[in-house]
Structure formats: C-alpha cells, structure tokens
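Here is the structure we will look at, set down as structure tokens.
Shown here: the complex without one of its protein chains, the others still in place.
As written, the chain order gives the labels A and B, with residue 1 at the start of each chain.
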Amino acid sequence: MVKVKVNNVEVEVPQESYIIDAVEKAGFKVPLLCYLQGLFNEATCRICVVKANGRVVPACRYPVQEGMNITTSDDELEKMRKINFELLLATHNIHCWDCYRKSTCTLSSLSKELGVEGIPVCSECPLYGDECLVNQGIPCLGPLTVSGCDAECTRQGALCIGCRGFVSSRDVWRNAIKFYRENGIRREDLESIITIFWIVLPIKLREIIDEVYKH
Amino acid sequence: MTSYRLELELDRVAGESKVNVYLVNGEVRVEYASQLSERLLERLVVGREYRYAPYIVARICGVCSHAHFWASNLAIENALGIEVDEVTAELRDICNKLQIIENHLVHLIFLALPDYCELEPEVITKAIKVREIVKNALNTICGRLSSPQPYTPGGFIKEISRLHIEKTIKSIEESTPIVDEIIEYVLSRVNPPSVNDPSPIYLALSSFPEKSVPINGSYVLVSNEGYFNINEENYLNYFNEVKPSYSNSKACVFNGKIFFVGARARLLANKYVELDSELLEILRSNPYSNIVAKAIETRYLMRDITYRLRSICGRAPRRNTPSKKNGKGLSVIEAPRGLLIHYYEVDENGKIKSANIITPTVMFAKHVEAAAETLVRRLNNEGNETSTLTKYVEMLVRSYDPCIPCAVHVVKVS
Partner (left out) sequence: MILNSVVYEIVYGRKDLRVHVPISSCTLAAGSQEVYNAVEDYISRTGINGEVHRVGCTGLCFLDPWIMIAGKGLPVAIYVNVKHVDVEKIIAKYLNHDFSGAYALRFKEGNVDYGIPLLDEKPEWKNQVRWVSRNCGLVDPESIDEYIMTGGYEGLKRALKMKREEVIEIVKKSGLRGRGGAGFPTWLKWKITYEQRSDEKYVICNGDEGDPGAFMNRLLAESDPHRVIEGLIIAGYAVGATKGFVFVRAEKPLMADRLEKAVNEARKKGFLGENILGTGFSFDIEVYRSAGAFVCGEETALIAAIEGRARPRQRPPYPATSGLWGKPTVVNNVETLAHVATIFQLGVEEFTKYGTEKSKGTKMFCVTGAVKRTGVYEVPIGTTIKKLVYELAGGPVEGKKIKAVQVGGPSGGCIPSNLFDLELDYETLQAYGAIMGSGGLVVIDDSGCMVNVAKYFTDFTLAESCGKCLPCRVGMKIMNETLERIVNGEGREEDIELLRDLGVTVIKTSLCGLGGSAPNPVLSTLRYFENEYREHVENKKCPAKVCPKLVTYVINEEKCRGCGVCARYCPVNAITGEAGEPFRINDSKCIKCGSCLINCPFGAIEKI
C-alpha cells in the first residue's frame, strides 16, 4: 500500500493502482472519456489529465508512487481539458438528431461538465425517429440550438425556438440545414422561426442556408 | 410647513422604479416612475406569424410569463375563431393559478413581510420548500417555470399522463397544510397601518376563480360601479392609457376613474371566500390590505387547484383548428397582480398586424400615486419625519407588488 495526497486529502491505495483509483478513493472526480475500467486505458483522449507533483499526466494510466501529490483541478487543467474537448468536437460529426445514444452520450454530458457549447439540443431531447419534430416536418430549432436546457420544450412536444442561442460550429450548421431540407421543411418556415430570437444571423449561416436550399 | 422633495429608490420590488414625493406649499404630489427602459414588445410581434407571438410575449416577464403566454394564446384563439375545449381551458387555468400561488408566496414572505417583522428561518425554509413543489408541478404540466411553451393556439401539444397528474395532486395536497401554516404566520404578523383609500374602485374578472372564458364573445368585468362587457371592439372605450412624462411606463384609468386590481379587487368583487365584516371593511378601505388579500387567496387556491386537478385527471385535452383566417381578438385574464388584457389583430397571411397589451401594473399605477398622496398628506399633517414618510410610502408601494418589467413593455412606437 502507498500513501498519496489527492487535493491535500491523504489516501492509501494498493501499489499497482493508477492515479484514477486514488482519486476515486479520496472522493473526487475527474472527467473521463476513453477510459473503461479493466478494458481500455490507453490514455488517448487526454481529458483525464491531472497534475502529479506538478507534472501533467493522464490519470487513467499513470501509476501512483509513495508521497505523490495529485491535483485534480486548477485553472490550467480546466483550460487544457476544455481545449482538448473542443478539438474533439471539431472532428466529431455531430448528428445528435439521428443518434440513438442521445442523453447517454458521454460527449453530451462532458460538454456540460466542461462548459463547452458545441452540442445541439437534440442530444438532450427524448424524441427520436418518428417522434422527432423535424422528421414530422416541423421546423424545430433543436439541431441548431446550444444544449443545456434539458430540452424542456421538446419534452412537452413543443418545438424548440432557439432561445439559448445557436451552436457555434459551422459543420453542425451544415448538417442541420441539410437535415431540414431532407425533411421537406421550407426555407420561409425555417427563417420565420429562426428570426424570433436570432435576428442577426451570422453570415456563414446565411451562406449555408443559401447553398443548401439552392436547388 | 416645509417644502421638500423625496426621491425614493424602491427595493424589494420587481424591476427598477422610483417614487417621487413632492410637498410644495402644502400641496402633495406623488409620481410613480418606472426606471427600466422601454422594451417595445408590442412592436416586436408585429409582422410575425401568429403561432410565434406567444413565445415572444412570454418573455415580457420571467415572473408571470405563464399569464402572458395564456393571455396571448387566448387572444389569438379569439381572433381566429378557435374553440378551446374544456380540459384545455381547465389545465391552463390551473397553470395560471399555480403561478399565482408561487408569485404570492415569494412576494409575501420575501418582499412584503420583512417590513413588518423579522423573518424566522423556519418560515423561510417552509416557503422555499413549497415553492419547489409548486415549481415542480408547473414543470410537470408545462415544461418549465419561466417562458414555457406547453401549448399553442388550439390546445396542448402533448397529453399529460395520468400518473403525473396524480403525483402533482399528491404533492399539492401534502403541502397544503404547510401553506396554511405560512399564511397563519403572515396574517399574525402583518399589521398594516391604516390609510383611507381615496379611490376605492375595484375591478376584477367576474368569473374568477372559475376559468376565464368569454361569454358571447365578451368578458365580464365587475367593479363597485357595476358589470361591464368588454370585447375587442369596445375595450379602448373603457381603458384609457396615458403616458406620464416622468415614467417609462403608462398609466391607466377605467371609465375615467382611478381604480385598482389584484387579490384585493378579486376578493371584494367575487367574495369567493367567506369574510367577516371587519375584514371586509379593511379590504374595502385600506390599500395596504392587498397583502392580507393575497394571503387569503393563496390559502384558497391551494385547495381549488387540488379540486380542479382531480376533475380533469384522466381526461385528455383536444386540439382544435382555426375557423377564420384573420380577425381581431381580445383576452382578459387574472394574472397574479391583477387583470391582464391582450389584443391582437391577425391578417390574412397569418401575421400579426397590431398588438396591444395592458398589464396590471399599468392599471394600478395611478392608484398607487393617489393612495400615496393621501398617506403623505396625513403623515405630514401629523408632523412625521421624512424617514417615517419614506418607510410607509415604500411599504405601500410594496403591498401592490408591482412588476416593472411588465409595465415598461407597453410604450408604443409611433
């Protein structure tokens, strides 16, 4: 057994433990993504980074040592986790409206935890498939709106009117507008609902709407 | 005989407002001035599809957004000839009442009561707990507390499950005794000073606490001066709005008279609770008594809601469609602070052509000034210090529970 300190709380863990085990034993949490206990700890996502004696290491795979001083969270770590997560979102093909994972998706819960706004409301919305309002031809703004409200309106069956603001990723805009197009939603209907709260559309979004609705 | 001018910044009141008291050569003048800048919401809905107007209008105020949402839907339904089925109407009414209870509790415990006594921690805990329960009840039926969109012109979108309603009934019933305790506490501590109401004209919806539905296209309002049938054609004959130069919001008179609305008005108009004659007299003559009225109303509504929820439990609301393409529509409902009027005109393209909203705060603005003037005159004659004056004037304004965000939306852009 070795003694280590996690955020100044001392715990004793078996020698072969990794930092993540010590952190959990001390009662703290670290955001995790690619880690699956007993199955996968290749430390490829770099979201679980912590500081061990001042050095930035992945918690899921770095072994403990006697007297190690572990910090699970400070300004720098938060910033780096956020940046890494934004990098992940930048390469993730966001299609939450089609995805059966929806609210069980770690990406969605991590985005709330880390405070990164890139995932649309569809990730929290319980409607799927035939129930999805867009699939019924209703111009729900869920695919374009930032998540975090728990999709209260769509939960009641009402369409999302985008009161939280639009997601900032252009790839998501493109995917979403194509989704509307595929479901036969007319441009005027879409624009009339977009302009309730988003009077000033970003130029790129306007361009994408022009492009997708050109034919 | 001194001359002075007091500018009182009001706290424990929703929004920013000031009360200016002028005493010059024995003449008292009080100005009730809203400080928040215009929000132009009546103009914002013009040109939009009628379906989306309620979403915008619900954001006039986060505290009483249900009331605006309901009034807005109702007015549009009247404009387009959409019939509202019974269960829908009942459910909406229940939501409104839940919000009234929530508003009243917050106002009584946190805004008004501190003027009268020290708050005991137990009471605060109880109040918070009950508020949570009411909030959850609203969430269950409507999605969320603030700026919800549970229904559209025509009816509810989704059926609310029987299980949810039963759970809501249970939670309301369990918290009713707690509410009783709170009200007991409030009533025992509130000891309003007495002042004679200079214009004791009340105005309320005659159907309250029943649902708000038009009868033959008109809403029936009741006041000490009689009954009035209000509809979209004639309402402007009765309600005259003016904009004082010193305030960002309008003020209103009914039939040329200064009047008041709210819990006090509702109790006096419809007497839906048995009141002894002493209490009745206080309500009739003392503007501070609005607080007492709110307390009584809250206690009543808790039971009223339980009864209504039971009656619609298991019955599904229906959705109806417009029978006209365009038209004008009016709705009058009882919002937490008093009467709320929405008026819309929808054109053939389904777009809003014009809109008008009269909020309760606008309605009693002049009454606040008149009552305050009477109060100041009397206090001054009794030789009170300005500090006492300040205290009592502020208490008076608070007893109305004005909502300034609601009030300042109504400036028209010419």
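FYI, contacts are C-beta pairs under 8 Å (C-beta built on N, C-alpha and C of every residue); 3 or more make two chains touch, one makes a residue touch a chain.
Not measured: the values here are computed from a predicted model.
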item	value
Left-out chain, listing which of the shown chains it touches	A
Contact residue for the chain not shown (choose from A:6, A:22 or A:49)	A:49
In chain A, positions touching the absent partner	42-47, 49, 56, 58, 61-63, 79-80, 83-84, 87-88, 90-91
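Please note the rule applied: only the chains that are shown with their structure count from here on.
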item	value
Distance from chain B to chain A - Cα centre to Cα centre, in angstrom	41
Footprint of chain B on chain A - complex, ascending	152-153, 155-158, 161, 163, 192-193, 196
Footprint of chain A on chain B - complex, ascending	48-49, 52, 55-56, 139, 142-144, 147-152, 157-158
